[in-house]
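Just passing along the structure, written as structure tokens.
Removed from the display is one protein chain of the complex; every other protein chain stays in position.
Entry: subunit A
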Amino acid sequence: MGFGDLKAKAGQQALNAYLADKSYIEGYQASQADAVVFAGLTGAPSKDLVNALRWYNQINSYNNQERTSFPGTKKDINSYGSAAPAASNGDADEDDFDLFGSDDEEEVEKEKQKRLQQYAEKKAKKPALIAKSSIVLDVKPWDDETDMVAMEKLVRTVETDGLLWGKGKLVPVGYGIKKLQIGCVVEDDKVGTDFLEEAITAFEDYVQSVDIAAFNKI
């Protein structure tokens, strides 16, 4: 637990990662948890640590007196945060010896940071590709009396982000029964075939079964 040494870059990075999806250290309003961690910092985190900086500015907008009257009880600073980053955790309690060690660590950290940044830059330059697939579905009706037009309408009412219906046609299967063959284009990240099958078979009064007739990556 804890963020490690908040005066070192590594500790602030841990804080930054922790605050990525949180507005406050604990819960949904400023509390003693924020006051304790705030006091552990010597100043504002650097600009690249957006989450930590945002939180710092929020807590910094209160004055000292307001901070001491935040709700909640004070706990040890190392009891906050997530479990993962605690490499330099113990160091705070030890003395002078660290002065030599930590320099090295900072170098390594800097190097790592630099590489990460380069990697991120490289990645950012790649064009954003959205993986899409074209799917053809076979929808089989309950019996020869099923209203195929109504069924197609129902199928098209299935709407979600990343789903686009295409052409549909009726294909005879035999004995006067037809099945509906309908195409659609989906974004792979957002829509799965399971979802489509489930959503369509939900129209129980019309649909007996749904099969995937074709599945092509675009």
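Going forward, contacts are C-beta pairs under 8 Å (C-beta built on N, C-alpha and C of every residue); 3 or more make two chains touch, one makes a residue touch a chain; residues count from 1.
As a working rule, contacts and distances are computed from a predicted model.
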Leaving aside the chains you can see, what is the UniProt protein name of the one that's missing? Options: "Nicotinamide-nucleotide adenylyltransferase", "EEF1E1", "Glutamyl-tRNA(Gln) amidotransferase subunit A, mitochondrial" or "Translation initiation factor eIF2B subunit beta". "EEF1E1"
Touching the hidden chain, out of A:76, A:161 or A:194, is A:161
Among A:38, A:55 or A:80, which residue is in contact with the omitted chain in the full complex? A:55
Just name the one of A:22, A:74 or A:169 that touches the chain not displayed here. A:22
Which positions on subunit A touch the chain that was left off? 20-24, 27-29, 50, 53-55, 57-58, 61-62, 120, 123-124, 126, 128-129, 161, 189-190
